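The complex appears here without one of its protein chains, the remainder shown in place.
This part shows chain A:
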C-alpha cells in the first residue's frame, strides 16, 4: 500500500522522534530501574535513547535503549533532548497494568514533535487505545562523569545481581562506603565502618560475577553511603556496572 506508507511518512515528518515497540515492557522495565527521582532527561540520537536521572549532583543513573530494540526508530535531527516527569511517564507506559495478561502484549508508539511540544504516547492492548500527552521541559545540564578511557587506571565490570545483594547488606550505620581495587588481594572490596565494627565484602578476580577485571594499581576510594541505589529486576536485561 504505497499510498498509505507515504501518508504515514508524511505524518511522521513532523516529528523529531518516532519510536515504536511491540512490547512496551521492554522500555518500562529499564526506566523503572532508574526511577529514583521524579524527573529525567531524555537524549535521543539515531543510535537510541539515553535517559538520565540525577540526585543532588552526586549520583547519576543512565539507561541506554539502543535503536535496535525498537521496531521503528527515527530521529530527524542530530539529537533530540527534553526533560520529562519520569513518574508520570512510567504511569502512562503501564496504563494497562504492570503485569500483562498472559498472551497479550501492549504496543507503544512514541512521538515527539520538538522543542515545546509534549511527548505523545500511543498504547494499545486488546483493541483498547490509550493516548497520553506528557508536557516536556527545558533539558537541564546533566553531570558528565567523564568516563574517558585514557585516564582509567582500573576497570572492573560486575554482574549486577551480586552487587545488588552486596548493597542490600551494607552496614548503613557507616558514613562512608570504601571501595578498594587492586591487582593483588583483595582485588575488589566494599568496606563499611559502622557502629558495630567494620565489615568487608570481597570479590575475587576469578569470581563468577566478574565480567572484566583490569587493575593496574591499588586504589582506595570513599564515597558517601546514604544514597539510595535502586537496581531493578534483571531477568531480561543484563546490567553492567563499571566502577572507575
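Here is the rule we use: a residue touches a chain if its C-beta (ideal position, glycine included) is under 8 Å from a C-beta of that chain, and two chains touch if they have at least 3 such contacts; residues count from 1.
Heads up, the rule we're going with is that contacts and distances are computed from a predicted model.
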Hidden subunit of the complex - UniProt protein name among "Sorting nexin-1", "Sestrin-1 isoform X2", "Checkpoint protein" or "Protein MAK16 homolog": "Checkpoint protein"
Identified contact with the non-displayed chain, of A:67, A:95 or A:210: A:95
Per the touch definition above, residue among A:59, A:132, A:157 or A:170 touching the missing chain: A:132
In chain A, positions touching the absent partner: 85, 88, 91-92, 94-97, 101, 125-135
